[in-house]
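Omission of a single protein chain aside, the complex is shown with its protein chains in their original locations.
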Amino acid sequence: MKLKRIAAVATKEAREVLRDPITLGVALLMPLIMLLLFGYAITLDVDDIALGVLDEDHSPASRQLQQAFTASDTFRLSASLQHHREVERTLQEGEARLVLVIPSGFQRRLYRGEASPVQLVVDGSYSATATLVSQRAMAIARGFQRQEGSTLLSLDTRIWFNPSLSSVHTVVPALYAVILMAFPPLLTALALVREKETGTIQQIYASPLSAAQFLCGKLVPYGVIACLQMAMVIAAGLLWFGVPFHGSPGVLLAVSLLYVLCTLGIGLLVSAVTRTQLAAMLAVLIITLMPSFLFSGLLFPIFTMPYLLQLYTLLFPGRYFVDIARGVVLKGVGVEVLWPSIAVVALYTLLILVLAAWRLKKRVA
Amino acid sequence: MRLPSLLHKELIQFTRDRVVLFLILWLYTVEVVICAYALSLDMQDLPLVVADADHSPASRELVRAFTESGDFRLVAQLDDPAAVTGYLERGQARAVLVIGEGFARHLLEGSEQQLQLLVDGSNANTAAVARGYALQTVEAFQRQWAALPETPAPGVIPHLRTWYNPGVTNVSFVVLSMITLAGLMVGVAHPAASIVREKEAGTIEQLMVTPVRTEELFFAKTLPTLLVGLVALFPSLALVGWFGVPVRGSLALFFCLTALFLISAIGLGVLVAAISRTLQQALLLTFFGLFPLMFLSGTLVPVESMPRLLQAASLASPLRHYLDITLGIFLKGTGLDILWPHVLALVLIGLPLYGVAWVIFRRQ
Partner (left out) sequence: MTTVIHADGVGRRFAGRRVVADIDLEVRDGEIFGLLGPDGAGKTTLMQMMTAILEPSEGQLRVFGFDTRRDAAQVNGRVGYMTQGFSLYDRLSVIENLQFAARIRDVTPADFRLRSQELLAMAGLGDFRHRRAGQLSGGMRKKLSLCAALIHAPALLLLDELSLGVDPLSRRDLWRLLRRHRDEGNTVVISTPYMDEAERCDRLGFLYEGRLLAVDTPDRLRRRVAGPIYQLTTPRLDEAEGFVRSWPGVTSLQRLADRLRIQFSPGHDVSETAQAHLDELGQLMAVEPNLEEAFIALSPLAAPADRPPMMPPAFTTTGVEVRAEHLGLRFGDVVAVDEVSFRVPPCEVVGWLGPNGAGKTSLIRLLCGLQTPTAGQAWIGDLSVTESHRDLRGRLGYMSQHFSLYPDLSVAENLTFFAGVYGLAGRQRRLAIDWASHMTRLSGLEERRVHTLSAAVRERLALACSILHGPAVLFLDEPTSGIDPLSRQRFWHLILALAAHGMTVFVTTHYLEEANYCHRLGLMHQGRLIALDTPAQLRLTLNLPNDADMEAVFMAGIERQQRRPA
């Protein structure tokens, strides 16, 4: 390996990137914007759900039940209905996601100690919201003025690693995996395909530079950008969102470097097999961004997917890094536990880079 | 004569571009299918490890209660509670049920006792669901054990009815939201790419020395994408049937409003094309412009889960309105009388986009 040649390629590439404000700006700003959007928006908890109430009882008890709903942060009274006919319209218009129907005789039955039914009508069109809303509403209704009977068995639940069950803590470490999968491959892929489209690559072919040297040189500046992105995202997670860091930063850093190499390698591989920028971008979209959102365990846990799709997720390195990042950051575990995932990422990286160097034969056709 | 020629050319060019055709079809079909199968909300098969120190019929009964509902899947059964840590750390189990010694004896004696559930909180959502499932299971087990009569308990008995989605499955939502997403991507990316390509090839200059007017060019760039977006709905509708998504409202209305949505998405694409000089810039801008729009639309994350500020911002995303329209028409069977505010919003979002793109184009 001639280090000087690699350095020459790296310097050239770095200069090009530094002089392209659009690309550089996108590379450095977008991860932060993504992190902020995700950090704030993927709280899978729901607040302030619009509640409609049809109270046919008009009794103190029925008003208390309403208050039990609105006293929590989950619900906010948005409509008082007068008639059953209005229920459908309220849901259709989206004026309320949940309508609580209290039939007449509610108070009478309740005070007599009888079972006192009420109806909860949920708008099921946004299924995720509907599930959460139903759970909350059922809990509030069940708990209303009920004396705890003596129970034989009680369940002592202990939440490990994230006692407050904060979504931000869940999402931010996994985002390291997604963000590093979204940007570096796109940048490297476009950078190499651009050389193909403009023809500058022929100059490289016709020089003593080997494919491996050329790719190494290309990797350096984008690796630096990716590491910067990583550092920014970790820092923002720690300082802004207050995500705890239980494990060893050294381990995360080391594995991140490996992972960055892997994602950059994917970009290089894509650009080695595609000819146009449009094709490169579509390929990157299909093999990195979509899977790392959907099949990495970021939002949707993998174990609930059908078996075939679970196998499919094994193809994308994002899922291993999600495990590693959550392991180090939230669980505080180290290499002794995470070695299988790390080994897979390492193997993957090696394979990708070898493939890329092999596909980028120094040939025009 | 000029306009038909422009349109004819656009249509021929579209059919020649295999890569883009493939992508559009992929977005409208394969993507929808994969997501519909993969992204279910009902969490099942939560990996569970049991540390049973009691080894009694009662404890085995309890374990069966956990696994037979399908909520949990038994990964391992251990004797030593100390060994469970590793399972949680390695992520092999999401929850651990610890049954202490004397579990059966306490049950028979009727004395109170505690079971322990350890939950992996690294995915907050999964953890909450696991806790809920466990509570339900333990409660049911206890009732069954004590052979309590099934008479309705006193107090409030809520009857839950979920309208528009009685089984509360994610399938309808995923199928419909993926279709709207595909509409957005195609609507923005296709006109942007086709205009920038003409810029790069210099053919747009060639057109500028012909009598073609800017408005004719705009129209010619808009209409084919619109047609493609509408035609591509047909395979998606087949999938809608396949997954048993109900069609309660009027399909004609759906097509009309899809057209309106596509027009505002195309407006965005035209704007991107007006700003960018090269395909790379257009691609990057599209890529990163689409992201917040998708994010703020409610397709990925419920709008209600967002902070106020983002909820307000989501009103600017045409996708949010289109999603409401689509869900409304398919699941709720609503009509224009209810959907008109969304329709108005789409018009209000689309017009300024065209206006700005127009001004930039004129200046060039």
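Order of writing sets the chain letters: A and B. Residues in each chain are counted from 1.
The working rule: a residue touches a chain if its C-beta (ideal position, glycine included) is under 8 Å from a C-beta of that chain, and two chains touch if they have at least 3 such contacts.
This one's a predicted model, so the numbers in the text were calculated from it and none came from an experiment.
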item: Residue among B:57, B:110 or B:202 that touches the chain left out of view; value: B:202
item: Sole residue of A:7, A:71 or A:315 that reaches the chain not shown, by the stated touch rule; value: A:7
item: Residue touching the undisplayed chain, where the options are A:67, A:164, A:207 or A:276; value: A:207
item: Where the unshown chain meets chain B, residue by residue; value: 1-2, 4-6, 8-9, 12-13, 16-17, 201-203, 205-212
item: Absent chain, residues of chain A that touch it; value: 2, 4-5, 7-9, 11-12, 15-16, 19-20, 198-200, 202-210, 362-365
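Methods note: only the chains that are shown with their structure count from here on.
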item: Residue ranges of chain B in contact with chain A within the complex; value: 19-20, 23, 26, 31, 34-35, 37-47, 73, 86, 88-91, 94, 106-107, 110-128, 131-132, 134-135, 138, 141-142, 145-146, 152-166, 168-170, 172-173, 193, 279-281, 283-284, 287-288, 291-292, 295-296, 298, 300-302, 304-307, 310, 324, 327-328, 331-334, 338
item: Residues of chain A touching chain B in the complex; value: 22-23, 26, 30, 33-34, 37-38, 40-49, 65, 88-89, 91-94, 97, 110, 113-131, 134-135, 137-138, 141-142, 144-146, 150-163, 165-167, 169-170, 173, 186, 190, 194, 277-279, 281-282, 285-286, 290, 293-295, 297, 299-301, 303-306, 309, 323, 326-327, 330-331, 333, 337-338
